[in-house]
Structure formats: structure tokens, C-alpha cells
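Every protein chain but one is kept in place in this view of the complex.
In this document, chain identifiers A and B correspond to the written order of the chains, with residue numbering beginning at 1 in each.
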Amino acid sequence: MVSNEFAIAIMAAGKGTRLKSKHPKVLHEIGGRALLLHVIAAAETVVPADHIFCIIGHESDRVRTAVAATGVQFVLQPEQRGTGHALQMLKADFELSGRPIPQHLLVLSGDVPLIRPETIAAVRDTHLREHAAMTILTAVPADPTGYGRVLRASADKPEVTAIVEQKSLRSDQLSAPEINSGIYCFETAALFARLNALTTNNTHGEFYLTDIAAMLVAEGKRVVAIKADSVDEVLGANTIAEMMHLDAAMRLSTAHRLMAQGVTIFRPETCVIDAHVTVGPDTIIEPYVQLLGNTHIGSDSRIRSYSVIQNSRLGDNVLVRNGCILDTAEVANNAILGPYAHLRPESRIGEAAHIGNFVETKKTIIGRGSKANHLSYLGDAVIGDGVNIGAGAITCNYDGVHKHPTIIGDGAFVGSDSTLVAPITIGAGSYIAAGSSITEEVPEGALALGRSRQTTKPGWVAARKAAAKQNTNS
Amino acid sequence: MVSNEFAIAIMAAGKGTRLKSKHPKVLHEIGGRALLLHVIAAAETVVPADHIFCIIGHESDRVRTAVAATGVQFVLQPEQRGTGHALQMLKADFELSGRPIPQHLLVLSGDVPLIRPETIAAVRDTHLREHAAMTILTAVPADPTGYGRVLRASADKPEVTAIVEQKSLRSDQLSAPEINSGIYCFETAALFARLNALTTNNTHGEFYLTDIAAMLVAEGKRVVAIKADSVDEVLGANTIAEMMHLDAAMRLSTAHRLMAQGVTIFRPETCVIDAHVTVGPDTIIEPYVQLLGNTHIGSDSRIRSYSVIQNSRLGDNVLVRNGCILDTAEVANNAILGPYAHLRPESRIGEAAHIGNFVETKKTIIGRGSKANHLSYLGDAVIGDGVNIGAGAITCNYDGVHKHPTIIGDGAFVGSDSTLVAPITIGAGSYIAAGSSITEEVPEGALALGRSRQTTKPGWVAARKAAAKQNTNS
Partner (left out) sequence: MVSNEFAIAIMAAGKGTRLKSKHPKVLHEIGGRALLLHVIAAAETVVPADHIFCIIGHESDRVRTAVAATGVQFVLQPEQRGTGHALQMLKADFELSGRPIPQHLLVLSGDVPLIRPETIAAVRDTHLREHAAMTILTAVPADPTGYGRVLRASADKPEVTAIVEQKSLRSDQLSAPEINSGIYCFETAALFARLNALTTNNTHGEFYLTDIAAMLVAEGKRVVAIKADSVDEVLGANTIAEMMHLDAAMRLSTAHRLMAQGVTIFRPETCVIDAHVTVGPDTIIEPYVQLLGNTHIGSDSRIRSYSVIQNSRLGDNVLVRNGCILDTAEVANNAILGPYAHLRPESRIGEAAHIGNFVETKKTIIGRGSKANHLSYLGDAVIGDGVNIGAGAITCNYDGVHKHPTIIGDGAFVGSDSTLVAPITIGAGSYIAAGSSITEEVPEGALALGRSRQTTKPGWVAARKAAAKQNTNS
């Protein structure tokens, strides 16, 4: 493909009034990512980013900033006067900038986020194969009522005779099954030559791209249609409820992709799995699990219900018990987490290590086979292999001004309810007595205590009661 | 409307045998509230509470107690001998009490909880406009089989010719689409004049109100029908499974109301949102969130999955991370909670404050920008602005007999694992060393320590092992 043969325009100027939101429509998120970013990602599989032109308008600065990192181009449509007007702006931009005009132009909608790369490629391929002036992507929903319909000369032929809005359908056309997706491919010259002929003689007073189809057909040019495999991928979202439908559809499709690769996902429709998550075979995902962002999970692992794992990397045979929260963490093979373990960013859990209930880690490395099983906070710590962190032990990493590190050597035993006041080093093989506040370095193999001796006062409770009674009586 | 023009009778005497429950049917809860309370709430939008007559029978004392606060009237139906019998009891009550008889009587079912105020009003308005002796609310389900059917003289006319039970339908009537909801409006005089003519010549040996329709039609009186917009709102619940269906329908409809107002609710069918909850636009509700009772959430907030918020008030731009439990709490703008924060009643979290993981608050005020991020229990405390509560710090508010308060001044730093023995005051800007037990007042700007100095015994671990070995050998 000649580099300049194809370009893609993405309609991204609308406000989305029916969303009742202050955010521009194409920045609303489904599947963990803005609508427009989904469309750009699909478009990028067909043309390079600098051949993608986002036509922006409403809150254009916010939209531009949100997607700038993709490297796409932007064209401003200051007023939103219809899809035809959007491409008039694009044409003007080409003319002003002197940019070479691509031979073909694919038009996508920034609010139709489930469009698949395969489908965009199919539109392109059909367009080329059919030598069409315009190629229309259609779909066949269960009930086409309300949609604009694409009429063909013959049901089994690609040639289109008209695009007709619902209200203009003749009674014998009411059951026409194919709807217009609003996704097109044009021979750019044929399109640009007709854009100025568009009028606003319609209910909304806008310039409609569908009128180009009518012009081309009237002039005997070739307009063809191709059906999308599923309806969901051409559905837009005009209301939040519709957007939520697309979110669920996108994530369910990811779950089905993983199941087809040998991952067991109980109640797949209840899980929230982002599109780029990867999971090895024979891993079991229980209901109500969330795997978000760039998460990878190895094979033979089990993720129990209500756990939320984001941007993390887990090995093989890892057991994540119920309700764990992981964010930007790494977990090696055979580790066991939770229930209710909370791994914050830069937590690295070693092979076969255990992080138990109500334990929080942050910027902390836990060595091979080490255990912190109950009610601990471990922050800014480097913990060796085979270490035992007792229940309730806490790294005091913050002195009100700075954060300080805690270093614990291999095989150390940190007694329950210990307070490790950082910066501090606990030597390998050392032993911290339960209930100790540790403020000074502990050498290898040493015992450290930092607690008071017990005092016992026999009969105290009875005496206190007697005194209280006397007080009440007096 | 003349105050005595309309009254409403609500059938609430039944046992609900098929529920297999010891509780009376109308006290079973859906959407967080007893069935009967939903019906009363809808009825109260049309007539004042003292014009509503609940006809009670099975476990009448419990039913009366459960709804007494609404101010409705009660009529006892000691035996449950059918809907006609229920209104005979109502008539007798009017006669005995000498209460003025209302001109029109609306009849609702205490176990049809999704009935909407708009629909009750529509029945009333139709009744008046049509000058009917009896007006019947109908619905058109996908499959009417099994339901009593309302037959009209003509499909597009309001006049009813008969109500026919499923088993009495002629073959040409089997597909009659309109079902009888059991919700009626009567001209009271016309009704009361015929109640004594009802017989029990039917399968169940009960007095049926539907026979009144037959009498009125036979006498040439005007009986009309009006269709409900949806089937759900006339559905009763005879089994627990049916009741659960109504619960889900009620809550989903609340989710859709909020989405239409600009709230993003991912997987809306998975959330549990009570009818009176309000949420500002551009707030995001993740899947599996529960918003219960009189909860209000501001704009631009985010409630993450598995959080349950009941009778609480949250401001704008609040972030509630996963798994937080809030009950009767207040949370100011820009605060961050969780994951797994537990705010018990009378918790008031200040602006931009942070309550982190495994932290519980109860009857506690947290000032602006203060932080309690890990593993704390804060009870009966008043905490100022800019305070830092270290990991594991605990207010010891209970001495085995009484609860005592803890007061912490602005800018204080409470070290990790501190134990604050209440009653106690920690002065503004003071500093509590990690691991301290604090039993006495700490002045402003002071340092307080309450921990032992560390003792270190080098070589202790090796010595212990040697001793243990010798013990084993000896």
C-alpha cells in the first residue's frame, strides 16, 4: 500500500448533549479507556497514526490533550454542523496546509468504539476490490426500526441504490434489514468534489454525508455496501445507558477470547477484564474479578472473587484469595495473597511468598518464601528470603517529614506487633521480640527487645469495683 | 379535589403461604423497604395518609406496627375470605365509625409494590373523566396465559364487557391480551350497594371483587379499563422468586433514572441502588456498588466496586476505593476513602481527608486534610486539620465500663502503632513517637514517648539454637 493511499477521518467534534455530562462525549470511558482512544487504536492497525485525522470541536483542547500521545492529526470543526460539514473542514485543512490528499478516505465515528480492526480492513478491501466511489459499512440488527436503512439493488449484490432515513421509508421498505453504520470509505476526489454541493435542507439543518451517496448514485457512480459481522461494533452511544451496554459488550468479548485460550472464567459476564489483559491457560478466574490495564497472569493460577488487579504481573500457580487489590505490582510463581491483601505500586512479591489478610505493601520487595500474614503495613522496605513478619508488625516509614527505608535480612523473625522505626536495618537471622519498638540497627543473629516488663497487680479488679461502688454511694 | 372525594384501600391482610415464611407477605422487603410501604408511599402522592385504609388480617399487629408511622388508617379483616370480603369489612368500618364515605374508592394491593404514583393518578383521572362506576387497571404482558383477562367491547374503547378467569376463557378469548391487575377505582356508593350480593360460589369459596364488575355490566353501569405503561408495575409477588424479580426491576429502574441525569453506572444491573438515592452528574459508579437508604453523592465523584454506602452524604470529587462500608457518615469534597475503609455512624470526614485501608471510624470527626491511612481504629474522637495518624494507631475509647473521648489538635503527628488511652487530649502540633502508649495529656508542640528503650543481645539466636539442640539431645 502506497503510504498516501489511505487516510482515516474520525468524527470527534460532538458534545453528546444527551449524556448530561460536562465532559466531551468521546472522552467518556468504556473498557477502561476513552471512546476515541478505542477508535484510534483500531484505526492505527490500518494506517499509520499521522494518516489519522481527528475532527474535533466541542472542548477541542481537552480532546486534543487526551489523545495527543497517539500521534494522530487534528482538524478543528469550530461549529458542529453535521458530518458533511466535518469533512468540509478536513478538505479545507488539506487545501490550506498543502498536505497531499490521500487517494481514499475512511470515515469512522469517535463514539463507535467497538469497531474492530478486521472490519475496517474489510471495508478498505471491499472498497478497493469493488473500485467503488463510496463504500458503506452496514449491520443487520434484530430490529432495524429507527435506523437509516441502506437499500441494495439486489440482496446478494454489493451495489447500493439509496440510504433512506426511517421517516422517509416507503411502507414496502420498512422491513429493509440493513442499517447505515455511518462508517464509510470514499474515493477522496469523488468526495471532495461534491462536498460543496451539500445543503442543509433537512430537519436538523445540518450537512449530511449520506447525501453524497445520493449524488453518487444519481451520477451513476459505484456505491457499495458491506455488512459488519456483529451489530455491537457499529453501535454508537448517545446516552450513558447505551455507553454502558458497549462497555459490557467489550469486556465480555475479552472474557470470551481468554476462555477460548484455555482460561476458566466463572460467570464471565460478571468479570471486568480490559482488552489488553493476558492470562495463561488453566488459570481460574472466579466471578466478580477485575483485571484492568496492562495486567498479565500466568498459568495455573487462581484469582478469587472480588479481587481487583491493575497493571500488574503475576506468575504461574499464584493464588490470589478474595478481595485482594493489586496496583502496579509483581508477584512471582507460587505466591499466595490475601484475602484482603493490598499491594500498592512497586510491590514485588517473591516466589512462594505469602501476604495475608489485612496486609498492605507499598514500594516493598518481599523475598522468596517470606511471610507477612496478618494486619501489617510494609512500606519502603526490602525484605529478604525466608523472613517471618508477625501479625500487626509495622514499618514506621514516615517521620512527618520524610519517608525512610527498612531493610530486613534473610531468615529474620519479626515478632508480632513490632514497630520498626525507619531508617532501620534488621540483620539476617535476627529475632525481634513481640511487641517491640525497634529504633536501632539489629545485628545478624541478635535478639532485640523494645518492650516493658510485665507488672501484675493481683486483686486489682475487685478493689477497683469496690472503690467505684464506694464513690457511687458517697 | 374535595378532601373527601377519594380514598384508597390497600389489601394487606394475606399470609402469603407460598412464600414459606413466618413473616406476613406485605412486610417482606424489596428495594430496602417492606412491600406495603412502597404501596403506601405511592398512594400518599394521590390522597392524604388518613384517607388510606390498610385492610389487615394475618399478623395484623405486626403489620400495623410496621407501617403506623405513615399515618394511614387500619381496618381489620379477621378472616381472609377474599377481596370482596375485605371491602365488606371496610364498609362495615365506615358504617360503625360514622366516618364520612368517600365518593370514590381506589383499591390497591399491598403486594404490588412497583405501582407508580403516575399510574394511580391516571386511574383516578380516567375514572372521573369517564364517569365510570368502576375503572380497572390492566396490563399487556408478553404472555397473558394464566391471568384473568379484561375484555373490552372494542379494542379502542374504554368500555369493559367482562373480567374472565383463565379457565373460563372461550377458545376465541384465549389470546385476549389485557390482564386484570386487581387495581380498581369504584364509585363508592355503587360498590357498597353491591357488596352484600357477592357470593362464594367459586373454587376457593371466597368473595371476589371481580364479580362486582359483572353485576355493574349486567345492570348497564359504566365499567372502563385503562392500561398500565409496563407490566412490572402491576405484578404481585406470590413466591420469593417473584419478589426478587420485582426487587431487581425496582433497583434497575433507579439506576436508569440516575444515568439519564448524567451519572455513569457501569453494569447498572449489578448495582443495588435504593429508590431515594441521589447522585450528581459526572459521578462514576463502578459495578457491584450498593447505594442504600437516604444516600446522596455529589458530582464528579467515583465509587469503586464492592463499596456499600448507606444513609450517608458524600460531597463532590470524592474517591471511594474498593470495598468501603459507610453507614450514616458524612464525607466532604475531595476526600479519599479506602480501599476497605469502614465508616460507622456519626463519622464525619473533612475536606480532602484520607481514610485508608483497614481503618474504622465511629462517632469521629476528621478534620480537613488529615490522614489515617492504615490499620487504625478511631472511635469517639475529634481530630483536627492536617493531622497524621500513623499506621496501626488506636484510640482506646473503652475501659470495660465507659466510652471516653480522644481529642487531637490541628497538625499533630501520631506515630505508628500508638495507643491513645482515652479520655485524652493530644495538643496541636505535638508529636507522638511510634509505638507509644499515651495515657496523659500531651501539650501543644510537645514530644510524647511511651515506649521502652531497645535492648539488643548479639549472638542470641545461635545460642538459643545450641541450647535447644542440647535439650533435645539430653
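Points to keep in mind about this one:
Rule of thumb we're sticking to: contacts are C-beta pairs under 8 Å (C-beta built on N, C-alpha and C of every residue); 3 or more make two chains touch, one makes a residue touch a chain.
Note that this is a predicted model, so its numbers are computed, not measured.
Screening B:H23, B:R116 or B:K363 for touch with the missing chain picks out B:H23. The missing chain lies against chain A, touching residues 256, 259-268, 270, 281-282, 287-288, 304-306, 321-323, 339-340, 357-358, 374-375, 388, 390-392, 401, 413, 415-417, 431, 434-435, 451-462, 464. Although one chain is not displayed, its contacts with chain B can still be listed: residues 19-23, 28, 239-241, 243-244, 247-248, 270, 272, 288, 290, 306, 308, 323, 325, 340, 342, 358, 360, 375-377, 392, 394, 396, 398, 400, 417, 419, 421, 429-431, 436-440, 442-443, 445-452, 468.
Methods note: only the chains that are shown with their structure count from here on.
Distance between chain A and chain B, defined via averaged C-alpha coordinates, is recorded as 33 Å.
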